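I am attaching a structure below and will ask some questions about it afterwards.
What you see is the complex with one protein chain gone and the rest in place.
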Amino acid sequence: MDLLELARGPVLQAAAYILVGGTIWRLLGIILLAKKPDYSEARGPGGLGAAAKVIWSRAYTAEPFKRATLYPKIMGYVLHVGLFATVLLFVPHIVFFEGFLGFGWPGLPNSIIFFIGVATVISGVALLVRRLTSPVLKLISNFDDYFSWFVTMLPLVTGLLIPIRLGIRYETLLAVHILSVALLLIWLPFGKLGHTFLVFLTRGTTGMVFERRGAKT
Amino acid sequence: MTTVDGRTTLDREAERLAYKPPEVRHDTQGDMTTEQRVETAMHHFVKDFNTQTASYLDGCVHCGMCADACHYFVRTDDPRYTPIWKMELFKQAYKREVGPFAFFYRLFGFKKKVTIDQLEEWQHLLYDSCTVCGRCSLVCPMGIDIAGMVSMARHGMFKAGLIPHELHETAKRAAETGSPLGITPEKFKERVEWMADEHEVDIPLNVEKADVLAVMSSIEIQKYPESIAATAKILNATGESWTFSTDGYEATNFGMLSGNLEWQKAASMKLIDTAIKLGAKTLVLPECGHAYMAMRWMGANMYGKPLPFKVLHITEYLADVMNSGRLKVKKVDKSVTFHDPCQVSRRGGATQAPRDVLKHLGVDFREMPNGGDYNWCCGGGGGVITIKRADELRHRVFKLKMDQMEATGAEELLSSCANCRQSFDDSEQHFGWNHSMGSLMEMVAENLEEQKS
Partner (left out) sequence: MKYTPTVGEILQAKGVSRRGFLKYCATTASLLALPPSMIPRIAAAIENARRPSVIWLSFQECTGCTESLTRSESPTVEGLIFDAISLDYHHTLQAASGDQAEAARHAAMEENYGSYLVLVDGSIPMGNPGFSTIAGISNHDMLMETVAGAAAVVSIGSCAAFGGIPAARPNPTGAVAVRDLVKDKPVVNIPGCPPIAMVMTAVLTQFLTFGELPKLDKHGRPVAFFGTTIHDRCYRRPFYEQGKFAETFDDEGAKAGWCLYKLGCRGPTTYNACATVKWNIGTSFPIQSGHPCLGCSEPDFWDKGGFYQPLSTGHFGSGAKLAGAAAAGVALGAVAAAAGRKRQSKYTKEA
């Protein structure tokens, strides 16, 4: 079995199992903790509608904070939109998803994906620079932050290297790319990258509590 | 130029160069060994975790944007004032003891046990430099409510006897005498009678059955007694069947501010029991921010079931009766800006009420830039104003408030929180700022239309 077969066979399989198992583990570990009933008289609608509202609305920055958070916000948007685009709109990726979802969707030309990928890496680097230079971020950052950055950037960089080649064989690069994706999938449920799914919980609970109060969300 | 602690610069023009290191004061209460304090703090942190806090503590992505929303960070650039950093010990306890991977955190020591040195440092971060204003909760891209967790973390700090002396003594006095400023029922009665005389207004006290129970905050009773008369005038004008009661009159809740849940519950239950005994349909809270949080949103949870009466902040009550035409006021020809008390507006959801009231008053209302729900805190909330050693920092952050207020060019500053008022008074004095913070309710009371009888 060569590296590519290993990567997209057993390694990717194991990563998928860990991703699914780990995500459920973490979510249930949080959801099954005690819940505090709220007996106060509601002012606004709570419930899932309120949760959905804030899950959506927190994607935007409130006017008063726009200036102070401009840099990380723009970089954060580029990073997230870039990640979604490169992951979901690159045709070989769509074909990959089609492989187990059973359906596909239109993609973007490779040259555009490549450009987006480069922009995404640049935003990632910009955010890392911020993390390494801002006194606030230096203080609050830990291993998780740096490692999560690393495992997020790795698939991007290895993916971008595939067309560039650098004299390395395609299947080796593809295998390394898939291995880096596997690493990302394995780490995702356990570190801060868990915000991929935890964001629904955090924004959702805040929405439910504060919309119920009729307070600002 | 040399900076000694990152902030202090030596005065080179001084006769003799001198530097006095800042006094670091770590307060403790009770007789406990260091070990016991740590254990107690940890255990009480752990008790508070639930699905909501767990998702918050697990969900933080360390983006650091909360720092830019916090007046303490904005004014000092000290990264320790980053709101989420204030939760670090709470988070440490969570990850180590309760989180989904707690077993591994303990096994491999990813998160160490909290130490006494940390707890002492965090006393400063959780009390002196957080007014629980919740501005950070609005900037967080993950929607994490940090302010709510600061209140929770204070539970463990209190139990471990690790809170600022002044706040502890104030809270203790409140628990013992029924009021943080030592207003006993007799004293309250005296004050009510004095105001009734002074303003020639009927103030019902200890009526047996009433639809409305009104309560006051001790700051008002002590410092701004006019509020008592103003409240009475308004409630009389609406023709409400209402009363004050010496059984339950104190709206402030220092149990909540200091982190003592038992005291918090006792204080709330006093008001709840009184209201129930009166058969009151409504409990009208005074111009006090945290009283609103304590009773409107936490009261029922202290009671353990829904309250059998409505809870309204006085501005909500005013908006109600004015919108429905039950209370009429004369027009006031003044330009006014309004300072939203964090716990009533941003965190309490009653932001619209004072604006309705101001509309009825017909004033030239000037909203502050980034006012309303994004208002800067007065700097005195969350019990901070009681802590003497936090004064320097409190004054420092008040600068933001002054700028925000001055940008409106309004003649009159109004608020609906006695604690904010007190905080303004103190800072005005400190800066020699020639503005004075007034009360919205008092303005209404002063401009009531004569009743046609």
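By letter and in written order, the chains are A and B; residue numbering begins at 1 in each of them.
Here is the rule we go by: a contact is a pair of C-beta atoms (placed from the backbone, for glycine too) under 8 Å apart; a residue touches a chain by one contact, two chains touch by 3 or more.
Because the structure is predicted, anything quoted here is derived from the model rather than measured.
Undergrad: Can you list the shown chains that the hidden chain touches?
TA: A, B
Undergrad: If the hidden chain were put back, which of A:A51, A:V87, A:M153 or A:L174 would touch it?
TA: From the options A:A51, A:V87, A:M153 or A:L174, the contact with the absent chain belongs to A:L174.
Undergrad: Which is it among A:A42, A:A59, A:V95 or A:I168 that touches the chain not included here?
TA: If we include the chain that is not displayed, A:V95 is the one touching it.
Undergrad: Tell me which stretches of subunit A touch the chain missing from the display.
TA: These residues touch the chain not displayed: 2, 4-5, 8-9, 12-13, 16-18, 20-34, 91-93, 95-96, 98-100, 107-111, 170-171, 174, 178.
Undergrad: Can you list, in ascending order, the subunit B residues touching the missing chain?
TA: 40, 43-44, 46-47, 49, 97-103, 159
The criterion applied here is as follows: only the chains that are shown with their structure count from here on.
Undergrad: Please output the residues of subunit B touching subunit A within their complex, sorted ascending.
TA: Contact set of subunit B toward subunit A: 49-52, 54-56, 58-65, 67-69, 73-74, 77, 79-80, 82, 84-85, 88, 98-101, 137-145, 296-301, 303-307, 310-311, 345-351, 370, 373-374.
Undergrad: Show me the residue ranges of subunit A that touch subunit B in the complex, using the header's touch definition.
TA: On the subunit A side, the touching residues are 25-26, 28-41, 43-44, 54, 58-59, 61-65, 68-69, 72-73, 76, 134-142, 144-145, 190, 192, 194-195, 198-199, 201-207, 209-210, 213-217.
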